[in-house]
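This report refers to the structure that appears directly beneath it.
Just one protein chain is left out here, and the rest sit where they should.
The block that comes next holds chain A.
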Amino acid sequence: MTTTGSDQNKAPGSTGGAVGMNVRDSIRQPLWLLAELTYACPLQCPYCSNPMDFASVKKELTTEEWINVFRQAREMGATQLGLSGGEPLTRPDLIELIREARNLGFYTNLITSGVGLNADKAKEFKEAGLDHIQVSFQASSEDLNNLIAGTDAFQHKIEMAKAVKAAGYPMVLCFVTHRQNIDKIDEILDLAINLDADYVELATTQYYGWAMHNRDQLLPMKEQLVRAEAIAHEYQEKQKGNMKIYYVVPDYYEDRPKACMNGWGNVFLTVTPDGTALPCHAARELPGMELPNVKDLSIKEIWEGSNDFNRFRGFDWMKEPCRSCDEKEKDFGGCRCQAYMLTGDPAMADPVCTKSPDHHLILEAIENGRQEAEKPADIAKPLVFRNPKNSKEICGL
């Protein structure tokens, strides 16, 4: 990989030292641009990964500003563009953004709830060059789906999944699983089979943003996971050659952390609705972030030179047990945001790792979830739904 030979790289904030050649040489190009076009969303999913204070973001990037971001990221070598949110369909200029992105050569992915989509739009987007629409479901049944989504969208989603396929896209469904729907995994997969889906992602809830706030109510129990995993594997076998099923074990129940973002500042770039560039969509909440904005700096300056993107690149920032760990090149010490949320220090090992001195925090979270699950319904903590009212109340906006 060729990066510039210029001296744009500053010292990463975490070490205070000069960036050695090893770090600069390890800067690769961004491959993935996640464009969070908006925080507006008609749904209120309590596991949303948007920041809790999303209601404080008022001004979204303009059409021209987004296109400028796309062009720069594409020039640096990004191939995958995720059009996400919030609900990207609330942007009236979505079709224009799709057209420009496709002309630039991106593989364009629309990540949507399906609310706001119709068959004509699916066709128009296709003509504009959209490659792929991922429709998210909250559950397999109308009642549960609508309860979790905080709106009655289920029937519409079914229609939209069909419309996506009819318009010539692969049908890609995403079910976000958690304690309240994971026992229905067979129904979820039967629904996908009935819809003739091409890909099904059983995406386990990741505990960031609103999901972290609702963790006690969402974290599944071990026995639920064992059962769900067995069922998922059984369907994977049966559907071989027809429907691809992706099933990922929640990291809270793993012994080693996930290779979060494939490494910090390695391949992944998020741009939020107001133009803040982040190494991952949760990183805004870390302390000491400078939060560079695409309105002030070029993507290249941000990617190669910003303190934020250099902060956890390479291995120099690591503490023990990661620093001397022979698995550090495999998982990069896990997730910086999870390390911060649970331990208060983003440079610690991800507590998911059994080698972490903080691993007990994960076990305690699992135990708290179990105690919450065993409470009778009338005294159980209610789910806090993701909406502007709750955002303002909780964050004191």
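In this text, a contact is a pair of C-beta atoms (placed from the backbone, for glycine too) under 8 Å apart; a residue touches a chain by one contact, two chains touch by 3 or more; residues count from 1.
The working rule: contacts and distances are computed from a predicted model.
Of the candidates "Glutathione transport system permease protein GsiD", "Pyrroloquinoline quinone biosynthesis protein D", "1,2-phenylacetyl-CoA epoxidase subunit A" or "ABC transporter substrate-binding protein", the chain left out of this view carries the UniProt protein name "Pyrroloquinoline quinone biosynthesis protein D".
The chain that is not drawn here is touched, among residues A:Gln72, A:Thr90 or A:Asn109, by A:Asn109. The omitted chain makes contact with just one of the residues A:Arg99, A:His132 or A:Lys157: A:His132. Note on the undisplayed chain: of the listed residues A:Glu96, A:Glu159, A:Asp198 or A:Glu372, the one touching it is A:Asp198.
Only one of the listed residues, A:Tyr39, A:Phe125, A:Phe154 or A:Tyr169, touches the absent chain: A:Tyr169.
Listed here are the chain A residues that touch the chain not shown: 29, 31, 76-77, 79-80, 82, 105, 107, 109, 131-132, 134, 168-170, 172, 198-199, 244.
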